[in-house]
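Missing here is one protein chain; the remaining ones are kept as they sit in the complex.
Per-chain residue numbering starts at 1, and chain names A and B are given in the order in which the chains are listed.
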Amino acid sequence: MKRKQIVISTIGTISPLGIDLDQVTAALTAPPRQAVVEAFEFHSFGKPVPCFKITGLDPVTILGKKGLRNKDNATKLLLSAAELGFKTLMEESPEERRPGLCIGTAFGSVQSIGDFLSDSIVNGVNTVNPQAFANTVINAPAGNANIRYLARNLSSTISTGFNSGLDAIIYAFDLLQRGYLEQIIAGGLEEISYYALLGCMRSGILSPSGVVRPFADDSDGIVMGEGCALFLLEPAETAQKRGAVIQAEIAGCANGFDPAPGGGETSDGSVFKQVVQTACAQAEIDPGRIDCVASGGSGNRAGDSLEAAGITAVFGSDTPPVTAYKSFTGECYGASGAIGVLCALADMKKNRISGIPTAPYATTSPLRPVFGGVDATIRHLLVSSFSCDGNCSAIILKKVN
Amino acid sequence: MNQEAIKTAIRELITDIAEDMDLDEAKITDDALFIDDMGLDSMALLEVLATMEKKFGVSIPESEFPNITSITKCATTVEKYLAEKGA
Partner (left out) sequence: MLFMSKKRVVITGLGLITPIGCGVDTFWQAAVRGENGIRPLRNFDASEHRTKTGGEVLDFNADDYLLKAEQARMGRSGQFVLAATKMALEDARIDLSQCERSRIGVSMGTTMGEPQVLEQCIKIKYAANDAEKIPSTLPRQYPCASIPANIARHFSISGPHIMIPTACAAGNYAIGYAYDMIQLGRIDAAIAGGSDPFSGIAFTGFNRLLATTPDIARPFDKNRSGMAVSEGAGILFVEELDAARRRNAPIYAEIRGYGLGCDAFKMTIPDPSGSGGIIALKKALDHSEVTPDSIDYICAHGTGTIENDKTETVIVKVVFGDRAKAVSMSSIKSMIGHTMGAASAIEAAACALMLKHQIALPTINYTEPDPECDIDCIPNTARSMKLDTIISNAYAFAGNTSSLVLSAFKG
């Protein structure tokens, strides 16, 4: 049987770039918006840490007060993004055909897990609020969204580090191809948590300067970001039937794992190449037909050189324009891939490529990333990620007329 | 700590929980049953117990759990263990 044509239609998002596609489009032409964090409930850094934090979000105005009392910030962020994007769709779908949910997250509920433990260390194991335990499972945010919308057909959570958002979309794509259900809301979620920030600091990958410089020779690390981007994935005819705006088709997608980098070796990019080729084969195109690559370039030099090795392995010397949306958003971990897809949809719609929003800097990367905004006709766009751990993911978005 | 102060603390918590669960706050009275009258669930009751233990620094054994069915009964139980603790 022929592969189903799966499209992205409705969007729900909250990130420092905004709360809908128009705001994201505008944000991609403006300087990045940064903020700082310093103290959390149980711990403090004792100094401001630069990051791309969502500011001014009040979940109660979006969600109402009901049901939020014991929910953590990751859950409130997911529920808020879902409410903005999918409330009507959920309410209008008959229960037996209501969309499923599939959420990618790297650290998931680590703030709740860490706080639960910190509370039990500081105040004793017999004083912690039992309701707080419910937040500690990584699938808690997704489950809370299922509860809010009485969505009983699927609740899944994917956690593959930086690639979680892309892999959640790939997983949802596969379940739709299997015919298990008709519509899935898939995407990525990550909150800035004390524990993830601390982990990055101790691992030495956080940028001391707080400036994101993907592929720069002198880049000094990542800046943590947060956000949530969700997409309704459905067959094209389903979207057409309900009169939905189709943002793009997911023409092909694949993931894999390169064992080399995590073992301390450099990669020849062959696994990344094979992943992109699988996605291209599904899309029935040659890699040469890809007009733009939305890379996972983040300012982590090890990661950026992997990404460069992979992209070079696919395209050789004839690399299409490469951008790195993380220069606008920071490293949003599990949300990164989904926010990358969101930015790509905004660019495809405007026929432009939003390059790195700073003055061009020195780079000996073979990729020659795009700086500033440039006009471009994009028919096929590759959103990719090659993580330091070795995860390789690729999604090819195709413009739909 | 007199019983009225304990009752007030419980009442405030129950009101918060009721609002969160979208329950009818008019049904919150000192002698209304938590589950049958107010519509609370067992998770909410666990939270009530945990919060009272933390707030009043008492340890209430699990065997009392079935007896904590209303604001009045909950307050009486807290009082009992406060007195034991003081003794």
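Side notes on the structure shown:
Definition applied: contacts are C-beta pairs under 8 Å (C-beta built on N, C-alpha and C of every residue); 3 or more make two chains touch, one makes a residue touch a chain.
This structure is a prediction, so every number in the text was calculated from the model and none was measured.
Considering A:N139, A:S305, A:T329 or A:S384, the position touching the chain not shown turns out to be A:N139 (whole complex). Touch with the chain omitted from the figure is made, among A:G18, A:P59, A:G85 or A:G108, by A:G108.
In the full complex, chain B touches the omitted chain through residues 41-43, 46, 50, 62, 65. Residues of chain A that touch the chain left out of the display are 1, 3, 43, 106-108, 110, 113-114, 116-118, 120-122, 124-126, 128-130, 133-140, 142-144, 146-147, 149-161, 164, 167, 171, 174-175, 177-180, 195, 198-204, 254-259, 262-263, 271, 274, 278, 389-391.
Note that only the chains that are shown with their structure count from here on.
Within the complex formed with chain A, the residues of chain B that make contact are 16-17, 19-22, 43, 46-47, 50-51, 53-54, 59.
Across the complex, chain A meets chain B through its residues 65-70, 123, 126-131, 134.
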